[in-house]
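Data first, discussion second: the structure below is written as structure tokens.
Note that one protein chain is taken out, while the other chains of the complex remain in position.
As written, the chains take the letters A, B and C, and residue 1 is the first residue of each chain.
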């Protein structure tokens, strides 16, 4: 294993310190337990807290700031954070408007956030992100790259002072209208494990891979970008069933070791494939937004927009990894 | 070789089409010959044209737009573009203020831009970026990640209506005050070649590597992030000779296959090492800004700021890959 | 259950888990994400640091402290599950009664129930419960039958082993392996394996 590390046990804290220093205008890092908050706490809005295993950067720390998250609890690499982190984060960012957890659907994340919610003296609701449609069922899916669409839209709504129920409702709606599928061309290597999580033959891909290198839909032969994109879109579209005049947000997300050149090439495939089906891409995002350490591969996410979602996607955001106005 | 491609010969055009569609609010793609321009041409300013081999994305296409470049000529992967591209781009973006080429110091780029400059009927000046100090000499160095600091600052000045000489002078000054050094943990694979450019043993790194996987300063044993950062900083600082009260811009740049987690960890090392030397980091940028396809590794760039450079670094920029206001 | 036994158990389990690093890791790499060994060893390392402070606690205080420690150090799925187990046990011990075999068996069952509740899972889903539920049942049966603690320990070792082997042929419907469908078949569940190892280790302490 070749990585930039000093000591496997210190990776998380050293990396977070670097992150917090690089973005000291936007975020604050708290230790023991570990969590991060916006530099300037927000008043009188639902506090959005997310988190999960590390190794998916910029998810979630990169989305702290105006228009997105209020606090983030990073776990060890690919391991969900623990309730004490969520309790401490909640204490720091709670306002009288309550707390919304945004949780990716993994047993570990779900249970840890659940225990924190049970232990907290505040009003807490949870949006569970389940966009990975590799298993064919949008409510049981794992939470993958679609998470940032949920975080962006709910973040925007929360900024308007909307109440907890409204924020949860929007999060659930965005999640319901979002589906993703990924494919890995290589494994990632978890630093503490020191070797690749799985192995693929020279001509194999893992179709439907999860963002921790979990096996997905099937082992397949490497095919052209167009063919692989078509297969992923088929799963996604059959999950979402868009109508002819649906407006779509497309996110082509890299897992880490796939060059931007290839991500844009995939996006080009997607534009052609969707155009051939008469579907309209209204918004897009291409890049490394939800990674899996150094895995080669990419995912495609579609979100069926409506006016509300579009408005919240477009609204101003100012975070380390996503910024527009 | 595992990549998202349809046909090796079509990678560049398909990828550029995807890029141009994803950023259609900001850029326009022109074919035969290939070049890209800002969506909305600027009037009455020095036109900044850059370009180089592809495979370094987001360099240069990602820096097209207000506050940075006016046109970009992308070559084949790792191969400099050709004069006909530069001539066509210049025809499109030329105003009465003349044209500034920003060229990374590689024989191929230098000669192709030189021939274009000789052939053009407009006033043309060139800033040669030579920030790679792996060979120990800042004027003879290759152009690497420091290029974006040059493009950002000159882009900002050009936006004010400054003349060609002033833009060239600022570019030369920024280049003189900028030094970089990189280290590779793995090779990249050029799609047309189909296999890794070089190979490293499990415990080896290429210190001083170029952004095409060219060999650099020396083959070394993999050491801790702190030690490797210290070695790189030593070369950089001995090239730049900052004084005690120098304000510094630090860019930690990933080559492609190094996770953001590790880049922030390196940045953390840099902050500690510079603090120990009493040097002040006034600005920073951490991420994949000048890549080498799927190479694992990173570079550190320092730029000695002065008031002028700081002002131009801070000014508003609105491009696909760099955006602030 | 005295403090000394709890501490001895922590030490013995710590050692056994460390000795099974490669096996646990490769089980979780096959049908999970490869971190199960790291997760539980992180928890156990923390428990080792805690040993002294457990000396003077009552059993339920000790179990609660263990629960909260595991909860805040393990993370992942197994953290809240193991924590819930110890919380369940601790609750059961709070209702004061004699320290009989039945009490222990009931406490174990209470722990398993709490864990199953947290995991929203039950027997046959290719999880740790495929070890824990049969062991809990066997434990109660042994107490009902009035077996000695050594007889009980021997029986539980066998049951745990059967349980872990049974996971091999199951489809997974909970946890990370749930996404794998048929491809999970033929692999032992890592959490079941670590539970079996823990149970075996503690039973062996009793057999000594």
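Just so we're on the same page, contacts are C-beta pairs under 8 Å (C-beta built on N, C-alpha and C of every residue); 3 or more make two chains touch, one makes a residue touch a chain.
Small disclaimer: the values here were computed from a predicted structure and weren't measured.
Undergrad: For the chain that's been dropped from view, list the shown partners it touches.
TA: B
Undergrad: For the full complex, which residue in B:215, B:230 or B:282 touches the chain that was left out?
TA: In the complete complex, the chain left out is touched by residue B:215.
Undergrad: Hey, which of B:4, B:78, B:101 or B:264 is the one touching the hidden chain?
TA: The single option touching the absent chain is B:78.
Undergrad: Extract the touching residues of subunit B with respect to the undisplayed chain.
TA: Where subunit B meets the chain not shown: residues 33, 53, 75-85, 106-108, 111-112, 114-115, 134-135, 142, 190, 192-193, 197-198, 208, 210, 212-216.
The definition used in the following text is that only the chains that are shown with their structure count from here on.
Undergrad: When you check each chain against subunit A and subunit C, which touch both of them?
TA: Where subunit A and subunit C might share a partner, there is none at all.
Undergrad: Can you figure out the chain closest to the middle, judged by Cα centres?
TA: Answer by centroid distance: A.
Undergrad: Identify the chain pair joined by the greatest number of C-beta pairs in contact.
TA: Most contacting pair of chains: A-B.
Undergrad: If you average the CA coordinates per chain, which chain's centre is most distant from that of subunit B?
TA: Result for the farthest chain: C.
Undergrad: Would you mind pulling out the distance in Å between where the CA atoms of subunit A average out and where those of subunit C do?
TA: Each chain reduced to its C-alpha mean, subunit A and subunit C end up 32 Å apart.
Undergrad: What is the distance, in whole Å, between the centres of subunit A and subunit B, each centre taken as the mean of its C-alpha atoms?
TA: It comes to 29 Å between the two C-alpha centres.
Undergrad: Can you list the residues of subunit A that touch 2 or more other chains?
TA: Subunit A, residues with two or more chain partners: 77.
Undergrad: Multi-chain contacts only, two chains or more: what residues does subunit C have there?
TA: Where subunit C is concerned, no single residue meets two or more other chains.
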